[in-house]
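Before I ask anything, let me first share the structure, which is written out below as structure tokens.
Every protein chain except one is present and positioned as in the full complex.
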Amino acid sequence: MNEKPVKLIDKKGVRLDGRKAVDLRPIKLQVGVLSNADGSAYIEHGKNKILAAAFGPREMHPKHLALADRMVLRCRYHMAPFSVQERKSPAPSRREVELSKVIRESLEPALFLELYPRTGVDVFVEVLQADGGTRCASITAAALAIADAGVPMRDLVVACAAGKVDDTIVLDLHDEEDKLGAADVPVAYMPSLDAITLLQMDGILTPVEFQKAVDMAMCGCKKIYEMQKEALKTKYMVVRDIKEKDEVEE
Amino acid sequence: MPTYFEKKQLVTPGELLAEGDYLPGENTYVEENKIYAQRIGLVDADNKRINMVALRAFYVPKVGDTVIGTITEVGFNGWTVDIKSPYNAMLRASDVLSRPFKPQNDELSTVLNTGDLIVAKIVSYDRAHDPQLTVGEPGLGKITRGQILNVMPTKIPRVIGRNGSMISMIKQETNCQIILGLNGMVLVTGKTVEDEERAINVIKKIEQESHISGLTDRITQLLKENKVNVEEP
Partner (left out) sequence: MSSLITKVRLKQISQCIESGKRLDERGLHDYRQIKIEQGVIEKAEGSARIYLGKTEVLVGVKVETGEPFPDTPNEGVQTVNAELVPLASPNFEPGPPDENSIELARIVDRGIRESHAIDTEKLCIEAGKKVFVVFVDVYVLNYDGNLIDASALAAMAALMNTKMPNYEVKDGELKTKQGFIKLPMKSHPITVTIGKINNQLIIDPQLEEEQVMDSRISIAVNEKGNICAVQKGGSGYFTPQQILEASKLAQGKAAELRKKLDW
């Protein structure tokens, strides 16, 4: 079915963007990028550029959505009209509605929902530029935004996809591989607790390939997790390093 | 029974802090006998208890706390007050009027209107009910002058300092009156705007640098420097 003229991996096992099968795209993470949000984060994952903001816990609006025994997490995943080749209508598509739901469900296991009954946390994700794997990058950024808002968490949630391209299982598919490849398996993961909080797949994989893809995606997650922790700490380390250097010089 | 951190180490949510015979302190949680961090913050062990000072957190109401809040709504028999917490606080009309409240006679907005600031104390709060405030004690009530500053609520103890040493030093050196709302709102009132600005700058610096050692020395120095600067011209 997927015999497209384009070869996505050459004979040496190098992909179109020069990566090997198990390589991640370059990732840049920044925390606390929006002053109005309680917490925020920005991610560049390959050519993906995504902003996430968290508000709350705060009173739920409308009020009837509040739950007496737990906090409510709401997520909105949204793509900017200019984020893709052909302009996307700003009205939420069915895909965006589904992704908002699965992103929310990937973050919920990380929260202590029972701690703050009757309140809500809102997470807004804006995809400014999309290049394959936006849901994963969105989760990685959203988890940072929630942590930055000071909402207690079991662990950071980090996400990464693996998939099958030209009969090879590869990590972190970019746009073309996603569209022309044989399968895509996005995984969200809480590394400290060894818990998978999002798992989707489309395409066809044998059970063995599927397992391999999940394992590979988890490995990718662990690498990004380190960057996530670093990004969160950096905000405070910067001040600290400068100060401590000053003190040494004195 | 190992621990996995150094004193005052900066950790992120989910980081494993200790295993075995330890107690989870603030901003930590236990799962299967392991203690993890819940927030970004600095860890410390106090005997068997693993504690964390969060660098990012919000205010959760506690009975007896003094807070500063903004009136956001004038209701039928009281006011809704934003106290920078997940829950809005309520202030009852009867608490303010100190006489039986008659809805037909009393126009509440003439007493306190939206946008007014108050210093208040939390008298009740639980999971099922929003916090109730009182202003019926000395030092509480409507704020009429001064400047408001918002600080991460977890930093308020650092602004107070050991036995209140930090806050009394700031008050003394800047000639300002300072009321610290435990919800992170701080009221600074001085004789001049310049005095107030100085106090605010000092408190901001504490907020930013409280996780770096040698804070008291730096603040003392800053207060002295500023004083010189002000007196020179």
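The letters A and B name the chains in turn, as written, and every chain counts its residues from 1.
Heads up, the rule we're going with is that contacts are C-beta pairs under 8 Å (C-beta built on N, C-alpha and C of every residue); 3 or more make two chains touch, one makes a residue touch a chain.
The structure presented is a predicted model; accordingly, all values stated were derived computationally and were not measured.
Peer 1: By the document's own contact criterion, which visible chains does the hidden chain reach in the full complex?
Peer 2: A
Peer 1: Please pick, from A:34, A:128, A:218 or A:237, the residue that touches the omitted chain in the full complex.
Peer 2: In the full complex, the listed residue that touches the missing chain is A:218.
Peer 1: Touching the absent chain: which residues on chain A qualify?
Peer 2: 1, 67, 94-95, 97-98, 100-102, 104-105, 108-109, 113, 185, 190, 193-207, 210-211, 214-215, 218
Here is the rule we go by: only the chains that are shown with their structure count from here on.
Peer 1: Per the centroid of Cα atoms for each chain, what is the distance between chain A and chain B, given in Å?
Peer 2: 33
Peer 1: Of all residues in chain B, which touch chain A in the complex?
Peer 2: 10, 12-16, 27, 29, 31, 36, 38-40, 54-58, 60, 86-88, 127-128, 152, 208-209, 211-214, 218
Peer 1: Show me the residue ranges of chain A that touch chain B in the complex, using the header's touch definition.
Peer 2: Listed in rising order, the residues of chain A that touch chain B are 38-39, 56-59, 68, 110, 112, 116-119, 147-156, 190-193, 228-229, 232-233, 236-237, 239-240, 243-244, 247.
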